[in-house]
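Apart from one protein chain that is not included, each protein chain of the complex appears where it belongs.
Letters A, B and C mark the chains as written, and numbering starts fresh at 1 in each.
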Amino acid sequence: MADRKGPNAKLTGVIQMAAPALTRKELLDRLRIEFPDAGHAVGDYEIEELWRGGCRLRQRYDQRALRPGGTLSGATMMALGDFTMYLAVLSVIGWVPLAVTTNLTINFLRKPPPGDLIAEARLLKLGKQLAVGEVAIHSGGAEDMVAHMTSTYSIPPVK
Amino acid sequence: MADRKGPNAKLTGVIQMAAPALTRKELLDRLRIEFPDAGHAVGDYEIEELWRGGCRLRQRYDQRALRPGGTLSGATMMALGDFTMYLAVLSVIGWVPLAVTTNLTINFLRKPPPGDLIAEARLLKLGKQLAVGEVAIHSGGAEDMVAHMTSTYSIPPVK
Amino acid sequence: MADRKGPNAKLTGVIQMAAPALTRKELLDRLRIEFPDAGHAVGDYEIEELWRGGCRLRQRYDQRALRPGGTLSGATMMALGDFTMYLAVLSVIGWVPLAVTTNLTINFLRKPPPGDLIAEARLLKLGKQLAVGEVAIHSGGAEDMVAHMTSTYSIPPVK
Partner (left out) sequence: MADRKGPNAKLTGVIQMAAPALTRKELLDRLRIEFPDAGHAVGDYEIEELWRGGCRLRQRYDQRALRPGGTLSGATMMALGDFTMYLAVLSVIGWVPLAVTTNLTINFLRKPPPGDLIAEARLLKLGKQLAVGEVAIHSGGAEDMVAHMTSTYSIPPVK
């Protein structure tokens, strides 16, 4: 993490697809150990892609996420977006499980029909203490964004 | 709902404890019918109090909500806050299940320890199309707020 | 505006550069008439580009925007971002001056040095009643984003 400051300047630019600080497999192994009771962490989500400064997750459809009107609940999208952003942060700082969300804003744009959800996060800034990013959530197979999220993560100091 | 415009002006003021548009029991009955698969709606949450323009919910502790560091997940607090605001909106406009969140911002203030969460919502504005409110989330038994949320609900037009 | 519904589905996609509902010159003429006292509307801002669903504005440096530490004030960036989003909305719905912001979230990412600011807005959704968009603000000549904003505009009903 000695180079944490270095790559920040380019995070929002063209080299987003650089190798992440830990591989997809390393991340999954860690998550299984640290979140043993949290089904969402390794059960419901599929990490489709992980790169330095971002990632894309797919959430498989589960009818318990439905609410009146036959649309997926906001809580489902918020949980997905928050977790996607968490992995985007870890993709740069490595395994720092105690990073926590300090602030999150989500705009719900369209009602997602029953089906998979796909969330893609990218960091807008990575400082020593705070990481800020945005997440676009789409309904699987459709072009329009169903929700847009921005959030801030607080990064605990390196001991 | 003919009087929807009337009481708005006072929502943020002193008469918050007026009778809600539907009773706590009516609300629970409706939720059980409309959200049959959504455990959260009637399973995990307890409506402690409901009044015109606000309500207070308690979420029983469930260890699946834990994340690394022994704190309750942000997703748990967001789902709770969103649902509390939903009931606050219904407390004034009556049973309109298709009201949907359009926007939500949450600030996570302190890490809640394992235990119950208590959320209290109050409306700041109720217009014809939009309702805006804030939710304070506390950890059961502690004085400090653990999260603060504001959100906007879109109210479908009366047919 | 009869076709307001039509183009929405594509707003976030590839045809962002379609012709706006009113030209840059028409917009400036209208602003001069309707905002006679508001210097910002036509004085401080330069509309660099306007297309259907978005626009890019430049704000000339003014030392009154400086605050301690030699950085541009947050208020300056918020006013710029809000106005940029306003023009992005008008670029699709035409001249509807009474469109008002209902909600705005801004993340300040880096302290902008004294100099011009450039804001670029794009709509994420345009419904009948609400428009949601995001604005990226850069410091003139630098690559990194200095602030990211999302906001919602309420569109008054067509009489």
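Methods note: a contact is a pair of C-beta atoms (placed from the backbone, for glycine too) under 8 Å apart; a residue touches a chain by one contact, two chains touch by 3 or more.
Just so it is clear, the model here is predicted, and its values are computed rather than measured.
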| item | value |
| --- | --- |
| Shown chains touched by the chain that is not drawn here | A, B, C |
| Touch criterion as defined above, residue of C:A19, C:V100 or C:V158 at the omitted chain | C:V100 |
| For subunit B, the residues touching the chain missing from this view | 9, 12-13, 105, 107, 109-110, 124-125, 132, 134, 143-145, 148, 150, 152 |
| Interface with the unshown chain - residue positions in subunit A | 102-103, 105, 129-130, 152, 154 |
| Interface residues of subunit C (partner: the chain not displayed) | 34-35, 37-40, 63-69, 71, 73-75, 78-79, 82-83, 97-98, 100-108, 111 |
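The working rule: only the chains that are shown with their structure count from here on.
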| item | value |
| --- | --- |
| Identity of the chain that, by mean CA position, is farthest from subunit C | B |
| Between subunit C and subunit A, distance of the C-alpha-averaged centres to the nearest whole Å | 28 |
| Touching two or more other chains - residue numbers and ranges from subunit C | 105, 152 |
